[in-house]
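All remarks here apply to the structure that follows.
A protein chain is absent from this complex, but the other protein chains hold their places.
Let's turn to subunit A:
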Amino acid sequence: MFFHIVLERNMQLHPRFFGRNLRENLVSKLMKDVEGTCSGRHGFVVAITGIESVGKGLIRDGTAFVTFPVKYQCVVFRPFKGEILEAVVTLVNKMGFFAEAGPVQIFVSKHLIPDDMEFQAGDMPNYTTSDGSVKIQKECEVRLKIIGTRVDATEIFCVGTIKDDFLGVINDPAAAA
């Protein structure tokens, strides 16, 4: 799920960035530092949308660095248990398949793929129903349900299932082509 929230961060800035462009420097450093990172509480920071306030700088003793408390608005993405997500399949093997929804990596094990879908090995491994009407392979888009999440410093891991109604392949670019 996406959220638009306000977060705060203490930014340390080297004196060479002081001057007229101090604010711009601060913002560009903030973007570099924050965008694409994860926190267990908020999930993945997708993009900074605005700066709420920049507090008073504090010179750190012993170094010339200055610390600014910055409040910023950002879009975060955090998957939840029970959430339905759409994801792109990245790897299919006999254990199940891996899919990605943006930065989130989701594993759907063989146990949670409908029983009528069988693994087919080959240079394009896939799971296919016995009548061949549904096929899960690399690059496919699937709708799945999250059954467990774990958020690390840099990554979000999820375990998902497609063994439920209205879940499974929603689009297969390979088949359409």
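Simple rule for what comes next: contacts are C-beta pairs under 8 Å (C-beta built on N, C-alpha and C of every residue); 3 or more make two chains touch, one makes a residue touch a chain; residues count from 1.
Convention: contacts and distances are computed from a predicted model.
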Identity of the absent chain, which is to be given by its UniProt protein name, from "Metaxin", "V-type proton ATPase subunit F", "Anaphase-promoting complex subunit 23" or "RNA polymerase II C-terminal domain phosphatase-like": "RNA polymerase II C-terminal domain phosphatase-like"
Contact with the hidden chain (one of A:Arg9, A:Arg23, A:Arg60 or A:Lys94): A:Lys94
Omitted-chain contact residue, chosen from A:Met11, A:Leu112 or A:Val142: A:Leu112
Residue in contact with the excluded chain [from A:Leu22, A:Ile51 or A:Ile147]: A:Ile147
Chain not shown, touching residues in subunit A: 81, 91, 93-96, 98, 105, 107, 109, 111-112, 119, 121, 123, 125, 146-150, 152, 157, 159, 165-166
